[in-house]
Structures are given as C-alpha cells and as structure tokens.
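All protein chains of the complex are present and in place, except for one that has been dropped.
Order of writing sets the chain letters: A, B, C, D and E. Residues in each chain are counted from 1.
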C-alpha cells in the first residue's frame, strides 16, 4: 500500500461520524482464537483497542486462553479428560487454568496495551467480587466448570472511570471460597448486559454466520434475534455456532444495542466494523 | 482514490500515536485566507476541527474575515482609505467590521461545526471581557485599529470545559467603551500564549517559509526561533511573512510548544500536520 | 431627590424579602423598544441586569433590534417589502438582520454589562444549536422569517452555571444550514418555558394591558390566563397586544411562574417590579 | 419618609458597585452594646445581617452579652467582685456567663436570623475546638477570664460553605478541660485575622474615635494604624477606646483589609458603611 | 482485668463484622439519666461516641439534662410547679432550661468529644430551624412545653457531611418567635425517623423492658412493635416505660431499622450492643 498523505488525511477525516457515534459508549470485546495466537493479528488488535480508548470509547476486554492452557497442562503432564466432549476440570486443572488466564495471558494483554500508550488493568472475576459463580449443574459432573450467578460491575465501572481498559479473565469465585472456570463468551455476554453496553463483539475464527457453512461467500450479515429459532431449525445455526449465537441473543435481549460475531482472522476487523459502513461479520440486533 | 476497507482500517490504526500525543492538549488555530473562501477547503477544515474535538483535542478557532468585510463595505458604498498601505478604520467601517466578523462569519463557522456534530460557541473579544484593547499608537492614526492590552482566558477555558469549541472574532472592547479591530494572527498568538497552548497554527495561502520565495520546492520545514533574526537579515523572511513569523516567535517565546505556518490551500492540511510524521508547512520552535 | 443615608439604608434593608424571593431563580427578560433606544433607559436597564445577577438571580437577556436593523438596511439602500403588513425577509435582508443582531446589538449589550462589572456572553440561536427553526409557513411566503422547532437550553444553562448572563439574539439555524429570523418575544417565551423560569418579562413601550387603550390610567394589573379569551373577544386585548399576550399565555401554560408586560419607558421598571409590592405593568398568571 | 417607587428603585440600583465590592468576601462583625439591647436597633441589625448574607457576603457574627449576664447574676444573687476595675470571674460566674452567652443570647440571635429567612448556626469557641484559651496571666488573678492561644477556623469556614451565618459566643475551652470567658472584641479580631477577612466591624455605643471626646462632631473618620501610637500619646485614644483600637490595629496588621468602629446606635449603620461612600464611624487601615 | 496483647488483638479482630455492619450508617443516641451524671459512665460514653465516629458511624447525639436544670432552678430559687405530675414551664423556667441545655450541658458534651479527638458541634432545635415546635395542647396548660411540628434535618446532615458529631439540645423555636422545651426522647425519635437512621438508642436507668418489673432477670430482649399493644394491656409496658416504648414504636414505624432501650448504668453499653451478638437491653423492631 502506497497512499499519499492527502489520501491518508481524507480517510481519517471520514472516520468522524463513526467516532462521534461511539464516543462515551461501552463496547465489550471477547477476544480469543486466532486473533490471539498470531503475532500480527494480536499486534493489530492491541493497537485497535488503544485507538478505541483514545477516541473515547469505553472498551472492556474479556479474554480466553485455550492454547496457552493446553500448553501448560501438557507441561505438567496432565492428560485431558473429556465427558460427552466437554473437558472435565479437576482441581489441578483448575489451578493451571487460573494461573494461565489470570497470571499470564491477562497480564500479557495489559502489558501490550500499556506499551502502546493505553492504560489498562488486569482483572478476573474474583477482583472486587465481579463474577459470582457456582458449579455448573448440567447433568454431568464437569468438576470446576462454573456458571455465573451474579455479575457486579462496580470494579469494572470504577476502573473505566479511572481511565483504564479493564482486561478480564473469566475465572470466578464461588460462595464457598472455591474458584470456577467460566466460558468467556458467556461472561462477556453477561458483562455487556449488566453494563448496558452499546455493543458486544465476539471474535471468532470464521467469517460469521454462513448460509452454507462450506462457502464463506454466503455470509449472513444481519440477523434479527427473533429469527434465530427458525435459523436453528433450518440447521444454519448449528454446532459451535449455537452457543455463540445464544450469547449474542441473551445480550441483545437484556438491552445491549448490537452483538457481533467478527472474523478475528482479518487484521483490524474491529476498526472496519466500527469505523466504516461495511460490516465484516454477522450482526445480531 | 479507491482504497480497501483493510487499508482504511490500517491507516486509522496508524493515527494512534498522534492522537495520544495531542489528546487533552490545546491547539489554537488561526483560520483565514483561501481555506475560508473555497467551499471545498472550508468543508474539509470544519470536518477536521470537529474530528480534532472528537479525539479529545481542545481546539480554539480564531478567525479573520477580510473578503466578507470588503464585500459588505462595498455594499454600503464605503471607499477604503489606506495610510502607508494600512487600512484606515473609521467608526462606520469599524461597525461593519464588527457586524461581519462577530455577527456573520463567526456564527456561520459555529453553524458549520454544529451541523457536523461538533459543539461550538461563537465569541468575540468583548464576551467575558476576553480581550482588552486600546487604540494602536504606531506613528499614524489608523482609527479603530487596536492593539491588545490584556487577554483574559476565563471565558475560553469555561467554554472548553463545558465541551464547546470557542470560535473567536477578534473584535475587542476598550476601557472607554469603544470597540477595536484586532489583527487575527496577533490575537491568536496572544491567546495561545495565555492558554499555554501546545500549538499555534496559522493558516496561510502559501506553502510556508521559502528559501526562494518564487520556488515552492524550497520550503524550510523547521525554524528555530533563534535563527529568525538572521533569516530576516538574509531577506528570506520578508514582506507579509514578517508579521506572521513574529506572531509565531512571540507565541513560542511565551511558552507555546510549536507554532506552524500551514498552507491552507491543501485540504485537510491540519490533519496531515497533526496525524503524520510529514509536516506541511513551516514549524517554529 | 435628596435622600439621607439613613433613608437610603432603610430602603436597601426593605429589599431583603424580595431578594430572598428571587435568589437562585431564573428570570427571562425580553429587552427591546424604547428601553433599548434611549441612552438613559438603557443605562438604567444594564445596571439593573447586573444588580439582579449580583443578588443571585439567573438573568437571561433576549433582545430585539428593530431600529438598528432599519438603519442598516437603509444604509445598504434596501427597500423594505411588506406583505399583509409583515416584513418580507429576503436573503440579503436576513444577512443584515443577523449581522446587526448577533454582531452589533448583542455584543454592545455584553459590553455594557461587562463594563458595569457584570459577567456576560453574547449568544444567538446558532450557538450550541440553541434554537432550531424552520421557515414560517403561515399562508404567505415571508422569506427567511422562521418559527421555532426546538429549543435546547444546554448552552444557556452552561453559561449561567459558569456565572455569565447569556445575552441572546434570536437568529436561529435551520436543519438545512439556513438561517432564520425569529420573533424575539416568541423566542423569550420558548426559552423561559424550556428553562422552567420563574418569570418572563416582556419590555414594551406601553403601560401594560389597558381597559381603554387611550387611557393609561385604566391599566389592568393582573390577568389570569383563563380570562384571556374573554378579554380578546371584548377587544381589550387587540392589535399588537395580541401576540405579546399570547407569548405570556404560552409561557405560563408551560410552567413559567409569572409573565409580565412591563413599561420599558419607566427607568428601573424591572427593579420596581421585582423589589417592591407595587407592580408596574400587567402580570399574567 | 415618603419615597416614590422610582426613587426606591434608583437607590437600589445605586447599591450595585458596593454589592460587587463585597460579594464573596468575609466580614466579621462584633455585635454588642446598645445595638443589642434596643429592640428597634436589633431588628434593623438582624435584617441587615440577612441582607448581607443574601447578596453573597460571608458574615461572621461575634457577640457579647453583658446586660443579660448581669441580669442573670443578679437573679442567682451573685455579687460582682472587681479587681482593679476588672470583673473577677469565679467558677459559678463562669457557669452563668457560658449559659447566658452560648445558651441564650446566641440562640436568640440565630432565631432572629432564621425568622427573617437567613440561615444561621450558633457556635461557641468550644465547637470544633474553634478557640483554644488559657487563663489570662496579667499580674492579677481574674479567675476564669481567658486569653486566646489559638483560633482554628475550620468549623467557621465549614458552616459558611454550607450556607450559614456562624453566630459565635466567645466562650472557649482550655487544654485542661476548663472553660474561659474571652473578650468578644479580641475574639472577633483574632477570628477576622485568621479568616483573612476583608473587614472587621466593631459595634460600639459612640460615634467613633473623637478628636474631642465630648464633641461628637469631631469624629476622626480614618486612621492609619501607624498613627495610633501618636494618637494614644496625645490622649485622643484613651480609656475604653484603647482596647477597641488595639483590636483593630491587630486585625489590620495581620492582614484584615479594614477595621471599623461603628456607632451601633444608628439604625442600619452597617448598610450605610458598606453600601454608600459615606462612612459612619472610624475606619482603621 | 489482665489481658494479654494477643487476646486484646483477637478481641479487636472480632469486632470486624460489626464495624462493617454499621459503617456509613446513622445512629441516633438519646443520652440522659445516670449515664450522664456519673463521671465514670460519662467518660466511657464519650469515648464510645468518638470510637463510633472513628469507625465511620454517623452518630447523632441528642441529650437531656434534668439534674442540671433542677440544680439551676434551685439556685435562682424557683419552686417547681407540677400539674398532673407534669412540670409546668413558665417563661422564667423556660429561660433557665434553654440556658442549661443549650449553653452548658450541650457545650460540655462537645468539649468532652473534642478532647478525645472527636469532632463535634453543639446545636439546638433553633439552629438552621432544625426543629419547629408549637405549644403542647394536651388538655392542661403546661406553659412552654412544646410539641414538634416539623423536623428539618439539613443542618444535621450538613454537619455530619463536614465530619462532626451533631450534639443536639431539644430546645426548639416556634413560628411566633417563642421557644419551647421538647422531650428529648421524642425529639430523638423524630430525628431518627427523618434521617432514616439505622438505629435509635435510648439510654435509660433500667435494664430494659422487664416481664416482672421488680426482677431484672426477666428482661425481654426483643419486642416486635406489633406486640406492643398486647404488652401494654398486660401491664408489662407501664408507667415511665410507656412513652419510651412509644418513641421506639414511632421510629420503627417511620422506617428506623431498630430502636433500643439500653441500660446506661452499664459502662460501654453501646459498644456491647453494637459490637457483639449479645444485646444489653430491649430491642424493638
């Protein structure tokens, strides 16, 4: 790309209406998948979060950390156990999960943001009792996999008010002093709802919701949440898409303006979504 | 220009360090000349001022209005009188100047900014006793041409704190109840100094300070204010450039970080100056 | 008048209950007519506005400027055109109206207030998008005569909170970027209603509403707004009084405590109204 | 006095520059003597204090209460004892003094101010440890007569900031838990100094400092504090005037703008002093 | 008592949940009876009030002063008159009551609190027009005995916000300028209700409500206010207990969390009540 300064300035100037639209608003971003693994994508993403902060958007960054967790489990020689395709989280695994998420991935993201001139604080669901959880009771015993009982956003709004991007690991405390691992998409959805966020953005490794899951050209750019049951019956929403769409539907139902499933493999996909008229994934409203 | 969304996003993302540099800082812009006459240039300029406001820059817009004044003087059949090349401002002329600047040009600029989603208030030196002036005593009697005695920035900082861009006509009150016309470059320089602004930007109709005034390729991009006397002796600073450079030197001497002479004929020249590494005129420091 | 210091002090001391009554309250004053033309009356008025400000009343000063506009129109050789007795405002006239009101009369009032130690800012309906207007559609085409669509008081309350008297010219912007001339009585009535003012005061050149319009001794000091239709049918409210009374009725209906038609030809008539038990015009409630 | 409304309004309007002069400033008034005994004078005084508060002056009212104390001492059959002309204050007397000042005179003044729409709180030197005192060691043992060790104005500035006139009895606590009676003129002088007041006003029962103490027409309207020693040597300052002048000198020396000895027998003497160019007593500067 | 530092620390550490329970809450304490007469009990009480303030409780201290009033009445040779067992308060008695309560007892309490490092201000119902009263009309003429018409808590909340314990004498002003003596239990109950206090505590000279009034071991620790009528019919609530219980019931009915009748003869009884699970009197809820 060789672009003249004049064109550069013109492009910047065209960002104005979008900046005005989001300034002072809260956007919750669930960050995970490829966007978190590739150095180039991560660089772009971190830059964009700081940019969003610098134009006055209140960004809340909720992250996962699957690959790092697996790497660490392997290191301690821990064999993964699966029940009905779901990972069983015993106490030792839970300890590793917490350490990797809250101690490593979380603080690395904070460091990335700070190095780019952003202001960030790394939190988990335990800090300020942000997320209260209990053992997920879903027929099978999955150990320390938890479900959210309550989200208390005070620690989030405090840190936003102080000028920081809260970076959140979805490890949560239980009433009994225990610790639970919470699905990051679900946590992001709850947090967005409790904050009354304008947008919830879930970063994924696919283009969005596809009419034909084998053809990326069949992207469905917008879905009204009332059409979700039909799409599910039609099999268009299926597999791993089901829980993601559910998170979006829940958020929109509780008052979040828009929920997006974005393709994290596209660099700066958030900027494209926020600062142009062209969307880059599927928007639920 | 046909630029992909990806490139667009990349360009936006590259603006981050510049936004961080100026956010929360005060920049005083003297707006006049061609940039104010051409509709296209004016559109770009107004857009850019609102953009600057939206990324957290405290913009103060000081404007002139020569062509409009002349048009109005002509309408009332007023013959311009010149003394040693300077316009003599009799009482009737002063009345026209005040009305055109504070009543027309000023409010038009405010309307432009507001229509683009900016927040603006139109002020002149009389409001909140912002500029106190007296008759310019400079050998010849130029009538109601004034010189600044004191600048009181309270009304400027109040309006900035309330979230408005103060748009300022350089008409000022005298101690005796009279009204004086103040040179807008000089007023902008005083205001920048009193506000402790980070930058003073003077929009002109030339590229900047030129080594050879007939060759725009000989632009001098940076001048240390200690070199100004030498440049003046060499004749490089001469003619209409002298008072402009003087305004810049005064501002820098009183603590303004940088003073710029920009070429208002280039659309978005302010954005190029602020949001890229490439300057577009002459910077004094 | 030769009054002893003791009597002077006694009179001051008797002002206490009235000061207590209005301190912290908002009073919108429409200023125009003779009170604005005579130097003596203007001096008294400006003094009284500053006095009101100094005892804690939030004064909002809305002004007209008929005579000045006429003088300027004459100067540019503009023939007034009337349609059904209403002035047709073409584009050139509108330009003059705006310049005279917002550029001259407005700033002169600000200067008067500031010179007496008051704090004032001159605004028009364009600043902070205070008044949004559209073309008056009333059967005939009156050009740039506008009617109010919406009043946004933020810029007024901001300036009051900062300690200034907002002085307001009733020139307003349209959605399309155009500018309209708004009747000042109507604008004052809207502004008073939107601010929830305690009082609206319209300065006129007559004693108030008269039982017999040719006999100033037949002043009707108080009118309940429910009696207005009857008074109109009886012909007591007629001619130029009709729109003034309408403005008062509208304001009271929307929650303004009291609306007054005062005789601006009496020096300090506002002080008499506010700081004694004796009224000096007609009060609507 | 039969004064027209017009004249009334004119007089009010002339108060403006004086109101502007004192608004936001602190004035400490020592109230005692005849002004406190006569119902008519007290009514005028209370009204004036509330008026001063209502135009934005921070009034601090320090009061004495001699006659009430004597009446109460008589009631309990307490014989006054004098040593070198000074009243000896035994424990029982001190108890009466405290009760009369802090419990009766003080609260009566508060009630008067509140009934006129003022906001007031009654305090003594004990509240918030405002005045710390010790036994006056002056050659003779005067019992519980105290001298000031330290004045802590926090409780005064807190109550002013909350919008109340602090009404202060000059009873003070000692380090040992004891209570002392403090001369009210001296306390007012200390308080004025510690507050950095603009004015200290001592109400007395004479016209002011007289050249010839038997001729009220020989009032000395202004005294520079550097001339006080000379006036004392000349015997012009003598007798009961000495301590009063001393209080004024001390206050001015410590930074109080002006100190006044006013004739409390003149109704509204404070208003005359503050709101006209004519003084009514002796001013020290 | 010889307690090791370790045990001392343990006891302190056990106070935590109680401190957390009351921090930031308002507790109104009516202080009177033996707790006010015995030096040892008073010392303990004053210490405890400051302790409560220091752990973040907003304490409001309402006091009586019977014995001091009697002592003073005796001193002036005033014979008490009783009508149906109630004290008739003539004007002279009222004057003594006011002086003793607001001038002596009140300021002594303030001094005690200040000497222990607390911050306190002494107020009565007149200050800031806190309590408005009228003559008690109850069949018989009791002179200046008053009943409460209205409680305005602004002066109380102002002083709390400034960090002071308001110490309140229950002398109140009437609309007519008169002064009335108010029963302190009733005043405390009204104040607690108007403040929305968490607790009202009445200090008495008995253990609490007793099943058998002659046997202190028959204490009834808790009473639901709905059971009060029955207990009254049973004669368990009788005599002097009736008005005390009424005050408690009124407070609880108007929203006060709990009302307590505590035995002021037990040192630190308030601390025992607040900072342990064991109550020390009768609690109404």
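Methods note: a contact is a pair of C-beta atoms (placed from the backbone, for glycine too) under 8 Å apart; a residue touches a chain by one contact, two chains touch by 3 or more.
Treat the numbers as computed from the prediction; the structure is a model and nothing was measured.
K.L.:
Write out, one label after another, the shown chains that touch the chain missing from the document.
P.N.:
A, E
K.L.:
Quick one: which of A:48, A:127 or A:263 touches the chain that's been left out?
P.N.:
Of all options in A:48, A:127 or A:263, contact with the hidden chain holds for A:127.
K.L.:
Return the single residue from E:20, E:81 or E:234 that touches the missing chain.
P.N.:
E:20
K.L.:
Looking at A:146, A:173, A:264 or A:279, which residue reaches the missing chain?
P.N.:
If we include the chain that is not displayed, A:173 is the one touching it.
K.L.:
If you put the missing chain back, which residues of chain A would it touch?
P.N.:
Touch with the absent chain occurs at residues 72, 75-76, 95, 98-104, 106-107, 110-111, 114-115, 119-124, 126-129, 155, 158-159, 162, 164, 171, 173, 177, 179.
K.L.:
I need the residue numbers on chain E that touch the omitted chain, in ascending order.
P.N.:
Residues 1, 3, 5-13, 15-17, 19-20, 23, 44, 47-48, 50-51, 54-56, 116-117, 266-269, 271-272, 275-276, 278, 280 of chain E touch the chain absent from view.
We adopt the following convention: only the chains that are shown with their structure count from here on.
K.L.:
Note down the smallest number of touching-chain steps it takes to go from chain B to chain E.
P.N.:
Minimum number of steps from chain B to chain E: 3.
K.L.:
Suppose you list every residue number at the chain B-chain C interface; are over half of them used by both chains (same) or under half (different)?
P.N.:
Answer same: the two copies use largely identical residue numbers here.
K.L.:
So if I superpose chain C on chain E by CA, what angle comes out, to the nearest 5°?
P.N.:
That rotation is 120 degrees, given to the nearest 5.
K.L.:
Hey, which chain ends up farthest from chain B, C-alpha centres compared?
P.N.:
When every chain centre is compared against chain B, the largest gap points to E.
K.L.:
Where the centres are mean C-alpha positions, what is the separation of chain A from chain D, in Å?
P.N.:
So the centroids are 69 Å from each other.
K.L.:
Indicate the whole-number Å distance between the mean C-alpha point of chain A and the mean C-alpha point of chain E.
P.N.:
So the centroids are 56 Å from each other.
K.L.:
On a C-alpha centroid basis, what's the spacing between chain D and chain E, in Å?
P.N.:
Spacing between the chain centres: roughly 35 Å.
K.L.:
Can you pull out the residues of chain A that are in contact with at least two other chains?
P.N.:
In chain A, no residue touches two or more other chains.
K.L.:
Name the touching chain pairs, would you?
P.N.:
A-B, B-C, C-D, D-E
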